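Note that one protein chain of the assembly has been removed; the remaining protein chains are unaltered in position.
Let's turn to chain A:
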């Protein structure tokens, strides 16, 4: 008996019991569909976040200065000294706090960023109107502010904000520029922001020193080198107290995020694999019932010359055909579901061929594993007893 003949037989027997076959396959269908949809959504989210981080620029470094107090802080001039290197394109020391801003009856809570002129370049903002914070504003503690696009609309509506004034924590500031809209990123909206000179913000918030330095490295290849240089400088500054500062690489963030999402994908895959396993047990159950039901058929086949091997192959192929068909239906449903998800919920869904192949392969493998026991049981039936079975 050849294999194509065996597949024909299996097909016939599956079609003879359509409802039961469908119910038997259900576990595999759901398992495969779940694998494909869940992993698709997981990978889609990863891709979305990765793209976003990458769009911020992979040559960005963030220096966090956590050590506070009279001796362990740096002021903005020291920060600029530290970051004054050939390989650093721009560096913006930042002293940032949340505050409520107010114009007449309009008030909102935004992040107020005290910084230097380089901030515009580091963050790759564009100016929509007016000018940005300049060195002279820092030197003279000017109470001027540049507004993010959303904050400008929140405070001044559609009227031109430049030249008008508003209150930050009750202190009056004059608007000198408005930033062009940039959208959201990992760290929240880029348009809900108020930028003021860092010297002014130290006074306003009564907090001396720099909390963060954003650094843009000229060449992405020099990242590691710059990180080392910065760490050496900072270590000198804080007399070896490495807990007072931290140089944070955008790539580190990306790596740690992708490791999180990998773990998540693995967990999703694991859950789906368990459901496939349960589906396989379902197939085994039905196959065992089917072997008992068809004892007489097995007896007849054996009496007219079917060998043990023939019966074994017949039932094994039936089980593989069931699980394989279930796998194919599952793939169709999984792809359909992810398409619906991506359209209805605006989620990026990445369908990966290896995952689809793996899910299908696994479902066929399940068919083999869980088909073996029933097939073996069938092939070991003794023809006389099987023929006597009613």
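As a working rule, contacts are C-beta pairs under 8 Å (C-beta built on N, C-alpha and C of every residue); 3 or more make two chains touch, one makes a residue touch a chain; residues count from 1.
By our rule, contacts and distances are computed from a predicted model.
According to UniProt, the chain absent from the figure is "Putative ABC transport system ATP-binding protein", selected among "Putative ABC transport system ATP-binding protein", "Phosphoribosylformylglycinamidine synthase subunit PurQ", "Iron-sulfur cluster assembly scaffold protein IscU" or "Protein translocase subunit SecD". Residue in contact with the omitted chain (choice from A:172, A:236 or A:308): A:308. Contact with the chain that does not appear here is found for just one residue of A:218, A:300 or A:347, A:300.
One chain is missing from the display, and on chain A it is touched by residues 1-2, 5, 12-13, 16, 296-297, 299-310, 383-384, 387.
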